[in-house]
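Note sheet for the following structure.
A protein chain is absent from this complex, but the other protein chains hold their places.
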Amino acid sequence: MADHTTTAGHGAPHGSHGDEGDSRRDFLVLSTLTVGAVGAGLAAWPFIDTMNPSKDVLALASTEVDLSPISEGQSITVIWRGKPVFIRKRTPGEIAEAKKSLGGDKDPQADDKRTKKPEWLVVVGICTHLGCIPLGQRTGDPKGDYNGWFCPCHGSMYDTSGRIRVGPAPRNLDVPPYEFTGDTAIRIG
Amino acid sequence: MKTTLFAALIAGALAFPAVTNASEGPKLPAQKWSFDGPTGHFDRAQMKRGWQVFKSVCAACHSAHQLYYRNLVELGFSEAEAKQIAAGDNVPAGPNEAGETHVDGQPIMRPAQPSDKIAPPYANPAAARAANNGALPPDLSLITKARKGGADYVHAILTGYKEPPAGFQLQAGMNYNEYFAGHQIAMPAPLVEGAITFEDGTNATVDQMAKDVSAFLTWAAEPELEERKRMGIKILAFLLVFTALLFALKRRIWSDVH
Partner (left out) sequence: MSSEFKNPVIRWIDHRLPVFTMMEHSAVTYPTPKNLNYWWNFGSLAGIVLVVMILSGIFLAMNYTPHTSLAFDSVERIMRDVNYGWLLRYLHMNGASMFFVVVYIHIFRGMYYGSYKDPRELLWIIGVLIFLTMMATAFVGYTLPWGQMSFWGATVITNLFSVVPIVGDYIVQWLWGGFSVDNPTLNRFFALHYLLPFVIFALVALHLVALHQHKSNNPTGVEIKGDRDTIPFHPYYTVKDAFGLGVFLLIYLGFTFFAPNFFGEPDNYVAANPLVTPAHIVPEWYFLPFYAMLRSVPDNFIDAWGILPIIISAKAAGVCIMFGSIILLMFLPWLDTSKVRSANFRPVYKWAFWLFLFNYILLGYIGGQPPEGAMLTIGRVSTFWYFFHLLVVVPFLGKYERTLPLPESISAAVMAKESK
């Protein structure tokens, strides 16, 4: 509050408060200010919370995918939380290739840490470098030297487990949280 | 004291016109609702019955455009049940890989999901009119807020079908309803005693069904009602304390002004 005592001359100087009933007034001032501050804090929350994801957005936070139409060696792209997710039913050759090593030096990781069932690879289709969408989903796309995905922006190459092998990308393609809700059905998110 | 009284008087008087806007039509019989009053809440069993009435009777002609299947969880259904109810309806699937939305003139459909809006009975208003002798069944998701009287009005309409009084000129295809403006309503009496069997064993009288579905539609229009009233009581109690403190402080600070 104000650091001054310049009320001299006014009809009602502050001074008279100081003499008697000082402690009671201080208590009253303090409790009123506390209650007011609590109220202002609580009142701010609804305003802030309106900017958090709303119920209709949260309702789309998980995506259910039926895998049964996907045949071996085929990939599909589904949208999950506004991002593309690559789902690939890998061939035995691709699985063997993926299990052979831990991938590149940058982000070594075992293939079974990246999959729940060996034939199904589920990764977020966003290059970990600067966010481009790698090629390799459609037949005829360049798949890079490791037969996985190739990012056209800066030449990053991913293997059949979605691990980074060559190029500027720092990390493997992210694996989104997902679970199998049936033999050939998953829920992402 | 005098001034406060005046303040209240003027505030009241200024707001007065809003309340007294010409209320025409017959007086609606007032029902007792669980959601009335400052501590009002929705009766979950009644909500479920109301949904059953809506789904098996109203939804044949009326949409509830603002509602999603996921909202049914708030009525007391489990997530699995809501999913199952959703899957029972079909919604347009959107363009397939070939870019088609229709095959052989029929829209491509898929089972609905909880994140879908409740499927409307007609694809568009023109289709709705075509199927109802030119009358458009209104969307029901906001009906209790969109009509004076709210739930009382819906209940009154549903139970207000009568024989027209002698000499009343009823137009072809219209029905007499005591509480509808002009008494001529295109909708035939929708509720028939025992038309549905409530899962909880409640006797399905016309009055019971009308009450349940009116309560359900109140929830559909104001799903925030319970939270709003609960929050309101806490906040007003808080404010009452705060205002009392301020009043004490004001008296104290002003005690030396002469």
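As written, the chain order gives the labels A and B, with residue 1 at the start of each chain.
Basically, contacts are C-beta pairs under 8 Å (C-beta built on N, C-alpha and C of every residue); 3 or more make two chains touch, one makes a residue touch a chain.
Keep in mind the model is a prediction, meaning the values are calculated, not measured.
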Hidden partner chain, touching residue among B:A30, B:V192 or B:L240: B:L240
Those residues of chain A which, in the complete complex, touch the missing chain: 1-4, 6-7, 9-12, 36, 45-47, 49-52, 54-57
Missing-partner contacts on chain B, residue numbers: 3-4, 7, 10-11, 13-22, 38, 65-66, 71, 138-139, 141-142, 145-148, 181, 221, 223-224, 228-229, 231-233, 235-236, 239-240, 242-243, 246-247, 249-250, 253-254, 257-258
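The rule is simple: only the chains that are shown with their structure count from here on.
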Residues of chain B that touch chain A when the two form their complex: 68, 70, 113-115, 238-239, 241-242, 245-246, 248-249, 252-253, 256-258
Contact set on chain A toward chain B in their complex: 11-12, 16-17, 21, 25, 28-29, 31-32, 35-36, 39, 55-56, 59-60, 64
